[in-house]
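Left out: one protein chain. Kept in place: all the others.
Letters A and B mark the chains in the order given here, with residues in each chain numbered from 1 onward.
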Amino acid sequence: MALNWFRFAAPASFYPIAGRLVPVFWVLTAVLLLVGLYWGFFETPDRLGGSNPQKEYYRIIFIHVPAAWMSMWLYVVMVGWAAIGLVFNTRLSFMMANAVAPTGAIFTFLALWTGSFWGRPSWGTYWDWDPRLTTELILFFMYIGYIALHSAIDDTRRADRAAALLAIVGLVMVPLIFWSINCPDPSQCAALHQRSNLTQIEGNILFAMLMVALAFWMYSFATTLMRLRSIILTREAENTWVRDLVSKGGRP
Amino acid sequence: MLRVFWCILLRDLTLAMRRRTDVLTTLFFFVIVVSLFPLGVGTERKILQMLGPGVVWVAALLASMLALERLFAADYEDGTLEQMVLTAQPLSLLVLAKITAHWLLTGLPLVLIAPLVGMQYHLTSDAILVMMMALLIGTPVLSLIGAIGAALTLGLRGGGILLSLLILPLYIPVLVYGAGAVEVSSVDLADIRPYLTLLGAFLLVAVLFAPLASSAALKISLE
Partner (left out) sequence: MRFTTEDVRLPMLEVAGLECRRGDRLLFAGLDFTVSGGTLLHVRGANGSGKTTLLRALCGLFSPDSGEIRWNGASIRSLGEDYRRDLLYFGHSNGIKGDLTGIENLRVAATLDGDPVDESAIWSALARIGLAGFEDLPTRMLSQGQKKRVALARLLLSGAPFWVLDEPFTALDTAAVELLEELIAGHVAGGGLVVLTTHQEVGLTSGQVERLLLGS
C-alpha cells in the first residue's frame, strides 16, 4: 500500500479530513432516519405477536432496539480505541475514545427512556428489574464513570490512560454483571425480556429497524468527528498549525 | 518472592497497628449502617429476615468502599509507593500483598462481626453461618476489584466519591450471589453450593487479574 496510514493518525492531518466528512455523515443520517421511520410507521403491521398482541405502541422498538444496539456497540468501539491508544501510545486514539463516550451515553439513556415508555403499556410499569434493562442501566453508569474519571484528572495523558484502563476493565465486567443479573439463581436462568431471534422478525419491521440503526451509526460518526475536532483544537492549541488556522479565520 | 510479599504485608499490618482507629472506623461504619436499617424499614421480624442478607451485603460493599480510598493514598503521599514501583520486584506482587493486608484489616473484621449483625436481623444460625462463609469468600473479591479503582483515582480531588461511582457497579455479581446464598439457605441448605462455588471462582479470577490491572493503573497514576 502506498498510503501511509500513520500520516492520518497525526491530529494535524486528521482535523481537515474530519471536517470534510462531518456534513456527509449528517446527510446520511437524515436520509436513513427518514427512510427507517417512514417504513416503521407506514409499511409495518399494526400489531405484533400472536395470542397477546402488542398494539401500535410496539413501534417504539424502532428507536429502542437500535439505540440499545448502539449503546453496546459504541462501548466496544470506545474500548477498542482506548486499547489501541494504550498499546501504540497514539494520541488520536485516546481522543477518539474520548469523543465516542458521550454519544454512547446518550444512546444508553435513549434506550432506557424508550424502554420505560414501552414498559408502561406492555408490563404495566415504567421500570422493572428486567435483566437487560438493568444491565443497560449499569452500562450507563459505566459511560458516566468513564467520563467522570476522565474529567476529574487534570493531566490529559493520565486522564486518557486511566479512563482507557477503566473502560477495558468495564468491558470484561459487563458480561459478568449481565449474567449475574440474568441468573440470580445459578441453577436456573429466567428472563422477563422475550428472547428474540433476528430471523423470526417480520421483514418490514427488521428493515425499518436496520435503517434506523444505520442512521444511528451515521449520527455517531458525525457527532464523534465533530467532538473530535474540538478536542484536537483544545489539546493542540499550542501548536503552530492551530495558530495558523485561527489566524486564517478557521478555514483549513 | 514470598519474602517480599511477607515484608510488605507485615509492614502494612504494623502501620495499621500503630494507627488503630482507621481499622475500627470501617468496622463501626458497617455496624452502624446495618443497625440503621431496622429503624428505617420497621422492626417486624419477617421483614428483617427477608431484608437481612441484602442489607448486610450492601453495608459490606459500602464499608469496603470507604476503606479502599486509603489503600494506596498514604503510600502515595509520602513517596513510598514510588519507591515500590522502582524496585526490582514485580509490582503486582507488592500490590497483592497490600490488598491482602487491607483485607485482613477491613474485610476479615466484617466476617467476624457478622454473627452479631445477623442476630439483629433474626437470622437463623444456619443462615448466619452461610453469611459468614459467603462474606469470607466475597469480601476479598471486593478488595481486589476495588484496588483497581483506588489506583485509578489516586490523589484526585474528591477521589472517594469518584471511586464509588467507578467501582460499585462492578461489585454487582458479588452482591447478587453473596446475598443469594444467604437467602436460599433458609429454603434448603444444600442449595448454597453453586453460590459459594461461583463466589470462589470470582475470587480466583480476581486474584489472578486484579493485581495486574491495579499495578498498571498505579503506573499510569504515578506518571
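Definition applied: contacts are C-beta pairs under 8 Å (C-beta built on N, C-alpha and C of every residue); 3 or more make two chains touch, one makes a residue touch a chain.
The structure displayed is predicted, hence computed values, not measured ones.
Trainee: Could you tell which one of B:54, B:90, B:115 or B:155 touches the chain left off the display?
Mentor: B:90
Trainee: For review purposes, identify every residue of subunit B that touches the missing chain, sorted by number.
Mentor: 3-4, 7-8, 11, 14-15, 18-19, 77-80, 82-90, 94, 222-223
Trainee: Applying the definition given at the start, please give the residues of subunit A touching the unseen chain.
Mentor: Touching the chain left out of view, subunit A contributes residues 89, 154-157, 235-238.
Simple rule for what comes next: only the chains that are shown with their structure count from here on.
Trainee: Cα centroid separation between subunit A and subunit B, in whole Å?
Mentor: Subunit A and subunit B have C-alpha centres separated by 33 Å.
Trainee: Applying the document's contact rule, which stretches of subunit A touch subunit B when the two form their complex?
Mentor: Listed in rising order, the residues of subunit A that touch subunit B are 138, 141-142, 144-145, 148-149, 152-153, 155, 157-158, 161-162, 165-166, 169-170, 173, 176-177, 179-181, 184-187.
Trainee: Which subunit B residues qualify as touching subunit A in the complex?
Mentor: Contact set of subunit B toward subunit A: 148-149, 152-153, 156-159, 162, 165-166, 169-170, 172-173, 176-177, 180, 184, 191, 194-195, 198, 213, 216-217, 220-221, 223.
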